[in-house]
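Right, one structure below, let's go through it.
Shown here: the complex without one of its protein chains, the others still in place.
Labels for the chains are A and B, by order of writing; each one numbers its residues from 1.
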Amino acid sequence: MQKFLARRAVSSAISLVLLVIAVFFLSRLTGDPTDLYLPVDASAEARENFRQIHGLNDPLYVQFGHYMLDLVQLDFGDSIRRARPALEVVTEAFVWTLQLAAITMVGVTFAAIVLGSLAAFRVGGLFDRVATFFSLIGASAPDFWIAIVAIVVFAVGFGWLPTSGTGTVWHWILPVSVLFIRPFGLILQVVRGSMITALSSAYVKTARAKGVAPRATIFVHALRNAMLPVITVIGDQAAGMLNGAVVVETIFGFPGVGKLMIDSILQRDFAVVLASIMVTAFAIFLMNILIDLAYGALDPRIRY
Amino acid sequence: MTMAEQRILSPAKPEAGRLRTALKLLWADKPATVAAVFLLVIVLCAVFGPMLLEQVSSRQNLRGRNAPPFDLAKGWLLILGGDQLGRPLLARIVVAASNTMAIAAGAVLASMLIGSALGLCAGYSRGRAGDLIPRLADVIMSFPSLLLAVIVLYMLEPSVGNIILVLAITRIPVYLRTTRAEVLEVRERMFVQAALVMGASTPRIIFRHIMPMILPTILTIATLDFAFVMLAESSLSFLGIGIQPPEVTWGLMVAQGRPYLTTAWWLSFWPGLVIILTTLSLNLLSNWMRIALDPTQRWRLEMGGRKNV
Partner (left out) sequence: MNYRTHLLCGVALLACAAPAFAAETDVIIALNEELEVVEPCMASQSNIGRVLLQNISETMTELNTDNGNLMPRLAESWEDVGGGTWRFHLRDGVTFSDGSTLDAGDIKHSVERTLSPDLTCEIGAKYFGGMTITPTVVDDLTIDITSDPAQPILPLLLSTLTVVPAETPIEFTREPVGTGPYVLSEWNIGQSIILDRRDDYWGEQPAVTKATYLFRSDDAVRAAMVATGEADISPLISQNDATNAETDFSYPNSETTYLRIDSNIAPLNDVRVRQALNLAVDREAFLGTLIPADAQIATHMTVPTTLGAGAALEVPAYDPEGAKALLEEARADGVPVDTEILLLGRLGNFPNVTEVMEALQQMFTDGGFNIKLQMVEVAEWVKYYSKPFAAGETPAMVQAMHDNNRGDPVFSMFFKYACEGLQSGICDAELDADIAAATGTAGEGRGAAWEKAFAKAHDLSADVFLFHMVGFSRVSERLDFTPTIATNSELQLSQIKFK
């Protein structure tokens, strides 16, 4: 176990470094922030001066060297746009995203596992058909539709909830609900699918036929076997959410990392792009280690 | 199991018997039959739509923009209403099927093939590859798809091929990780271990014993990914880094209709509905397929089929 953790820590660190290198060089292929930062009428001297101040005139490898030197001292550089340390900008935003992702994913996991297994228990039954139908619509409807219609109905029409923003508990309800729908539909389908396979697999049938275990035990046993792909998909969805929920954050005015990242990419604010990728990557790597540990816990035959 | 697979997956073979069995199994599941017909229509639209309706679908009429739906007075093409430039929505949806299907199918197939191949290697191999490949997935997973899109489309044209490239890369980790997780579990099962002891070759174990076990999960994810990819393409268009006019996809139509959501709902509703129906159909069909392919499950269809014939 400790050996596994140590090995994973090292290989994750290597992945992180590779990621930084890739992002650093690739993002700089997308243009120069000078043109975007200065007004279009700015003089050539002003442009030159700006590049000088922000070190954009140096060859790429020199810029990279400076960046890495700062990085080992945990200095992530300054945001050009915001004139503040990039890490500070990113952590502020990441805290919001983390809360949003955690609340949503906990809810989704519970709901999808319970309803998905129930659907699998009677394949083709009424409950199965209804659950499948609605989860599929949820998984394939454009999220901004749902978001805007929800605002129009619940905030403008009934006046029950605030349209957007942060502050009270009420502000969280709409964004979390909208964010909930797509992963819920997807995970429910995966739970249902792998539960069907697990329930029909030979050993569950044998156990059933022998009558050694009550129904509930069989159910739990099957669920345990069905969990491997489910956990993977949950992890994938959670990773997507840690990368930010751009649409939900944009519409509801949530100051999360998704909106920050897209804004920074479009503005070529490289320090913020890199810092946010590193912060989210760190969280994702951590989560993936937990997921692998969960595989092992669920299925003792899996060893690392 | 492999017999059944061949039987279902190659209905075009001249043997009328197999095709008939497949159709009979399909007919037994009514929702799946409807889904198959719907998908057939979509595929026909994708193939012939641009040829037949290209002209009509791009003809603008600014003074008749946002024409409301269900008004037959203006001709059957405007039955779903007109878009923000007065073009008939029905014709545009038909024409857009071509690009949309190319992008969705291309991206899903590419990511599925590459992802599950890598996942198989990672799960089966106990050596270095088993360690390294999942880390590759980590890297791709944490590389924001938006940045990838900006990079690719800044340096190359925002063409259909390049959009497929971007979307395929970003979807690889799901397949890779799912396949790996399943393989990790399946390879420890008794029958695989038995095959191993009996001296079966690695390809034989992978393709005859492991693949059939993980295929259903992969297919479930792939059908759902179809919707995901169409919507992801929509948000790329919306952010200005996806397909751009005069090209058209359902995703682009949904994105362009967004400002009108409260005033002219039909602009983004119809293309959105087509996306939903396509996903729904694919899923119904894939659910049918997993049952039809699974010898322990097929009785459900055969029973139902007999009742209905």
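Of note:
Simple rule for what comes next: a residue touches a chain if its C-beta (ideal position, glycine included) is under 8 Å from a C-beta of that chain, and two chains touch if they have at least 3 such contacts.
Remember, it's a predicted structure, so these values are computed and weren't measured experimentally.
Considering the full assembly, B:65 is the residue among B:18, B:65, B:189 or B:298 that touches the omitted chain. For the options A:162, A:244 or A:258, the residue in contact with the chain missing from this view is A:162.
Only one of A:16, A:112, A:151 or A:261 touches the chain withheld from this view, namely A:151.
When the whole complex is considered, the residue among A:37, A:121, A:134 or A:282 that touches the unshown chain is A:37. Considering the complete assembly, chain B touches the hidden chain via residues 58, 60, 62-63, 65, 84-85, 150, 154, 239-241, 244-246, 256, 259-263.
Considering the complete assembly, chain A touches the hidden chain via residues 30-31, 35-43, 45-46, 49-50, 53, 79, 81-84, 89, 92-93, 96, 148, 151-152, 155-156, 159, 162-166, 168, 250-253, 255, 259, 266, 268.
The rule we apply is simple: only the chains that are shown with their structure count from here on.
Centre-to-centre separation of chain A and chain B, using mean CA positions: 22 Å. Across the complex, chain B meets chain A through its residues 31, 131-132, 134-135, 138-139, 141-147, 150-151, 154-155, 173-174, 177-178, 181-182, 184-185, 188, 216-217, 220-221, 224, 227-228, 230-231, 234-235, 239, 254, 258, 261-262, 268-269, 272, 275-276, 278-280, 283, 287, 290-291, 294, 296-297, 300. Contacts from chain A toward chain B in the complex involve residues 7, 11-12, 14-15, 18-19, 22-23, 26-27, 29-31, 123-124, 129, 132-133, 136-137, 139-145, 148-149, 152, 185-186, 189-190, 193-194, 196-197, 200, 225, 228-229, 231-233, 235-236, 239, 243-244, 246-247, 261-262, 265-266, 273, 277, 280-281, 284-285, 288, 295, 299, 301-302.
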